[in-house]
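Every protein chain except one is present and positioned as in the full complex.
Letters A, B and C mark the chains in the order given here, with residues in each chain numbered from 1 onward.
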Amino acid sequence: MRCEPFEADRVAELADCVFSTLPHTASMEACGALVERGCRVIDFSADYRLRDPNLYAQWYGASHSDVSHLGEAVYGLPEIYGDDIRGARLVANPGCYPTAAILGLAPLAAGDLIELRGIVVDAKSGVSGAGRTPKLAYHFPECNESTQAYAVGTHRHTPEIDQVISEIAGAPAEVVFTPHLVPMDRGIFTTMYVRPKRNFTETELLDTYRGYFGAAPFVRVTTRIPATKDSAGTNFCDVTLRVVRGQIVVLACLDNLIKGAAGTAVQNFNLMHGYPETTALL
Amino acid sequence: MRCEPFEADRVAELADCVFSTLPHTASMEACGALVERGCRVIDFSADYRLRDPNLYAQWYGASHSDVSHLGEAVYGLPEIYGDDIRGARLVANPGCYPTAAILGLAPLAAGDLIELRGIVVDAKSGVSGAGRTPKLAYHFPECNESTQAYAVGTHRHTPEIDQVISEIAGAPAEVVFTPHLVPMDRGIFTTMYVRPKRNFTETELLDTYRGYFGAAPFVRVTTRIPATKDSAGTNFCDVTLRVVRGQIVVLACLDNLIKGAAGTAVQNFNLMHGYPETTALL
Amino acid sequence: MRCEPFEADRVAELADCVFSTLPHTASMEACGALVERGCRVIDFSADYRLRDPNLYAQWYGASHSDVSHLGEAVYGLPEIYGDDIRGARLVANPGCYPTAAILGLAPLAAGDLIELRGIVVDAKSGVSGAGRTPKLAYHFPECNESTQAYAVGTHRHTPEIDQVISEIAGAPAEVVFTPHLVPMDRGIFTTMYVRPKRNFTETELLDTYRGYFGAAPFVRVTTRIPATKDSAGTNFCDVTLRVVRGQIVVLACLDNLIKGAAGTAVQNFNLMHGYPETTALL
Partner (left out) sequence: MRCEPFEADRVAELADCVFSTLPHTASMEACGALVERGCRVIDFSADYRLRDPNLYAQWYGASHSDVSHLGEAVYGLPEIYGDDIRGARLVANPGCYPTAAILGLAPLAAGDLIELRGIVVDAKSGVSGAGRTPKLAYHFPECNESTQAYAVGTHRHTPEIDQVISEIAGAPAEVVFTPHLVPMDRGIFTTMYVRPKRNFTETELLDTYRGYFGAAPFVRVTTRIPATKDSAGTNFCDVTLRVVRGQIVVLACLDNLIKGAAGTAVQNFNLMHGYPETTALL
């Protein structure tokens, strides 16, 4: 493969649609220019995920340099914003943690069934979620045979989850999000603890989930508890739930490298170009 | 090593103190007889952990056959019941999950600082926690490279945690307990989500923990987030906490094979026989 | 999926080609009957791999019950027996270890370049190679974080390797084969030590390999040392070599679940039915 220096004009000449995998802050320098030149863009960075540039500045420590395109950006989670994605010029591909959390919480938020403050999102991720840059924390003998939480209460995926759950619910939501690193290559298992507004049975809730995701080809609502290995190497997100002592325990898992990133990007591409949503993904 | 059929008379003749590692229901057949013959017993099974035989029947599906000794059994967590353990004839060594959960919650429960209903206990355990009997779920290619929850809301360690936190708090506590299996040999990492009765700073709370565990040689209250590897092969339980959006997130970890079982049993033995608590453990 | 009792007549009515995954001894009961009824069969068991029924009896401890079809069975390694596979009625799909060993040794054996007695084949396999039946040896906490040899000098794949290398060389070959279990799901890395008949340079030998495998779409002759992860999830076998102190060290790796079993079976199916060899495999 040959790499060339980035020139927006040259890229726009060659491509109708661009997948940008630049890091955050660098990506918004490029994406706006591409959109202006008629490219449609699917951006893997965080730059267009948060609607509020002040929130971006607060969590990412940099002011937003492309506010003019922020307004039209669509959050690229097809199960939630599929209709908007079809016509979008600029799609902000979601983070891996938010995908599992949002898919796990959306049916509850949509139905006004739960307390929106203080939802607990406890996520366990394989080490590929940390990227490919060698660091002591990801050196094999350091993280193998070990589990630990990190960035407790400070992880940048927090406001993404808040934002989307708030939009689905039509009221402000706030999650307590704790990511953990577990010694495996890939996969995210997310356990959510939610307080319902009234009592529900598991059957009722599972029906709600099945109804909500009826048309979504990549969400599997299961009765048994899924394992990350069930969805490894696929674009599926598996979801189930239990009612325990009055709380709803939602269990969701996916492959962070597929449904948590590249697979969803392809799914967005399919929607944007009128292909069947599952093209190249099943 | 030579094994002999169990005879209470013979054992009582040979031993002053017995570690019983019989499975539950079998253990209560033997332990009562040993206590009657003057042995002191440290029981690894669940048979004497729950004070209420009805609760035992409900969670273990068997009626308790040694109620006469249940009343004198002491729950063998030295950091909580150390004084009672010193003089005990019968010590119920705790389960691995309850040890991490109780040590993580005790300082909060003791100070009447928190809501006791709906405490979330999200635990991640290495596979040795499941015992040594081969089953498909623990077959290497099944559980390697995979994470999943199991026994959500139904794990038998739940009433142990409830019972001890209730006793410490002096009011009924109820946890929502979700164990998970992660692909490592040993170690438990437990993340707890607690709603305080008023706002606290992390500094205040860490001071409370340091005060509570001041004399406990095997609890390390840390400021940085611990990893299970830090305590692997040791009898330490590492604990810290964060305050996130009004909730207290407590993080505790230990080696399930040491502090979660055999190490605590030795610690109990030391207390029962007047040895320094750390003998053979540091 | 619905399972039905096996009836040769019924299967022959429904299928032109059958993949038999019955265990050895059971498979030869079924395969002969299917071939007689006009089915073409790709057999995953060891039953038709060894040409000599006495050798079969010696290594498998059972007399061969379908000698009448043994003579026409083709050893299903497409890179060696591709022409015979095209027209075969009965194909004996190779074992996972023999595939890596034979592909690593074939170019040397074909050219009469090496001593055929005492070739060392040192293989390292992931645990899925041991099958899916839970046993203590494959219980996660037993085999995780551990490496060991097993079946040293007694593994049943030994005569397969001998037989094929002998056929390629046109003279009797005999390998010293040592399999090892390493703590990973999938993958085989095989290191072979061979004594050449005269001195060769690495360049000469790599050219010989590239020539030998020129038309083989699933063998990649590399200069750098491959890792099992490079071929994981693919039907490729990666091969390279080094000359060290007068010996040739051949390094070959593949995914035991794909090129070491199912992938090669599909490759055989493609050859048998006139499809491009890579159909459904790239």
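Keep in mind that, in the parts below, a residue touches a chain if its C-beta (ideal position, glycine included) is under 8 Å from a C-beta of that chain, and two chains touch if they have at least 3 such contacts.
The shown structure was predicted, so the numbers you read here are calculated from the model rather than taken from an experiment.
Considering A:29, A:84 or A:185, the position touching the chain not shown turns out to be A:185 (whole complex). Between the chain not shown and the residues C:51, C:86 or C:195, the one that touches is C:195. Annotation: of A:61, A:141, A:214 or A:274, A:141 touches the absent chain (contact as defined above).
The chain not displayed touches subunit C at residues 117-118, 120, 122, 124, 126, 142, 144-150, 152-153, 174, 176-178, 180, 182-187, 189, 191, 193, 195, 225-229, 232, 242-247, 249, 251, 253.
As for the chain not pictured, it touches subunit A at residues 126-128, 132, 134-136, 138-141, 143-145, 183-186.
Here, only the chains that are shown with their structure count from here on.
Each chain gets a centre from its C-alpha atoms; the one nearest the centre of all protein C-alpha atoms is A. Note: centroid distance subunit A to subunit B, computed from Cα atoms, is 36 Å. Each chain gets a centre from the mean of its Cα atoms; for subunit B and subunit C, those two points are 50 Å apart.
Contact of a single residue of subunit B with at least two other chains is seen at positions 126, 142, 144-145, 183-186.
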